[in-house]
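Have a look at the structure that comes next, please.
In this view, the complex is presented without one of its protein chains, the others remaining in place.
And now, subunit A:
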Amino acid sequence: MKPTDIAAPDYFHKVVDCQWACPAHTPVPEYIRLIAQGRYSDAYMINWKSNVFPGILGRTCDRPCEPACRRGRVEETPVAICRLKRVAADFKDDIKQRLPRPAPKNGKRVAFVGGGPASLTVARDLAPLGYHCTVFDADPEAGGMMRTQIPKFRLPNSVIDEETGYILGLGVEFKGGHRIESMKSLLAEKYDAIFVGSGAPRGRELDIPGRKEAAGNIHIGIEWLASVSFGHIDKIGKRVIVLGGGNTAMDCCRTARRLGGEKVTVIVRSGFEEMKASPWEKEDALHEDIPILNYMVPVAFKHVAGKLIGVTFQHVKAEYDAKGRRNLVPSGDPDQTIPCDDVLVAVGQENAFPWIEQDCGIEFDKWHMPKVDPKTFVSTNPKVFFGGDAAFGPKNIIWAVAHGHDAALSIHKMLSGEDITERPLPEVHVSSQKMGIHEWSYDNDISIDKRYKVPHRDKVIALKDIRAEVELGYDVKLALGEAERCLNCDVQTVFSTSLCIECDACADICPMDCITFTGNGEESDLRQRLKAPSPHPDQDLYVSSDLKTGRVMVKDEDVCLHCGLCAERCPTGAWDMQKYFIDMTHAGSTCPTKSRSAA
């Protein structure tokens, strides 16, 4: 193998698995260290810069970081990254002084369709640069789906108000209760750019017999959740069936439990394991005594005199064809009718753009989705950009934020007369953490604690009040314990070939047998000759150039604890522990300076 080029920004970035997996590339280990030090406001600002909604995401994020977390490959469970983010939000001081100041206007106007996470991220990045940002939303308050679709017992209004408030406070104009009905007339208002962040607002229908006749007791999940959120609906029948296996279904069933649903059942077509809902959301539903039945396909709504009395299901089983594709085929068991009073349909969401006219210069593909460039987020109309669920279909908040940052950069470049396809590289800082002979500026003593559970409100109380937040969040002590579980993967092991005397001290001390000195070879061959097995080929090998004896140093990054013992036992300083900090490129410099954000 060729010697590893550690100067390439992506090499060390990939080693920080959580940050690499995060769509917005939040510097996770950095903020977790700050939490451990009690510097909650600093931790919050690191998050605020990357993901804009730390308090909201700390409660609701889909957490792509956690399955990626290295800790999950070392022991059973990853670090509770998401809930630590909430800790930063919960315990921070007043951070208003740290926010960017509203800038003098530069005369350029940008319109936003929809006031959800994607639009607000773009506005957050652009407003401090002097753009006049106007956000239109059909709802009276900002937040989009974060406010309407996520139940209050998971995400209180106060958190949404606070974090949307930080953005609107930058001088962003918010026009609530103002639905954009025509792209053409919006274009006619001569905005310099338009960002569409209108989400995926339409719940998918379930067109089976009885749907029309029993319509009074059949509700589309996200519409029903929005009505609950605005207080239009405050009760439901005692027996409720929720159809669908995504996170919306989980929100529906738990909301139903709080509005009078005594016997709430979730029923999914697929197997329990393949459900789209996050494992922890399924857990929370089960904890609230909501059974989840699987491999059952709804075939008809049963009704008497216009009133729903139940749903009939066909039992299916999974069969896999030669290509490994799954097909659901009838299991042969007789159909089963489950009695109920109400049904919530949460079988998916769709995009809908009835308000974009054919002749706006915005082309759509055969799935009726706008043609959007995945890097710049520009549509076929060079002034119109899309992001969040509106761009590529339903995803989640953190993806909307990532889209927003990229779209903001595009808009800023376009309005500065630059080529939007040229994307500036991120800024990378690498600095030694050595403080003394065997002292580091980070805590390298590895905690063996298991993942700490987040305290929950007592179930009886929680089920009585739909606005009572179920998760109480870590207290300071639990947060410290959990923060100590982080392996500091951003503190990189950096090897200097010229200093190595091949004494083997690093290979001997390494608790994970990551380091091997051996003859060079092809990657597949090298992976066979390492001290310990190498089961994850997606995890890079760090290979040195030739050493004095002609061998090379090979380090499998896979399960490195970043404990720094290789560097402590190295007599010549050939190993050093260096912190890698990557500043993703955002539009302009909208955020606190590096010297303040990088501890």
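In this section, a residue touches a chain if its C-beta (ideal position, glycine included) is under 8 Å from a C-beta of that chain, and two chains touch if they have at least 3 such contacts; residues count from 1.
Everything below uses one rule, namely that contacts and distances are computed from a predicted model.
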Record lookup, UniProt, unshown chain, options "histidine kinase", "Ethanolamine ammonia-lyase large subunit", "2-oxoacid:ferredoxin oxidoreductase subunit beta" or "ABC transporter permease" -> protein name "2-oxoacid:ferredoxin oxidoreductase subunit beta"
With the missing chain put back, one of A:P67, A:G306, A:P511 or A:P537 would touch it. Which one?
A:P511
The listed residue (A:D234, A:D333, A:D475 or A:D546) that touches the chain absent from the view is A:D546
Contact set of subunit A toward the excluded chain (per top definition):
73-75, 438, 444-446, 448, 501-505, 507-509, 511-514, 518-519, 529, 532-533, 535, 546, 548-550, 559, 561, 563, 565, 568-572
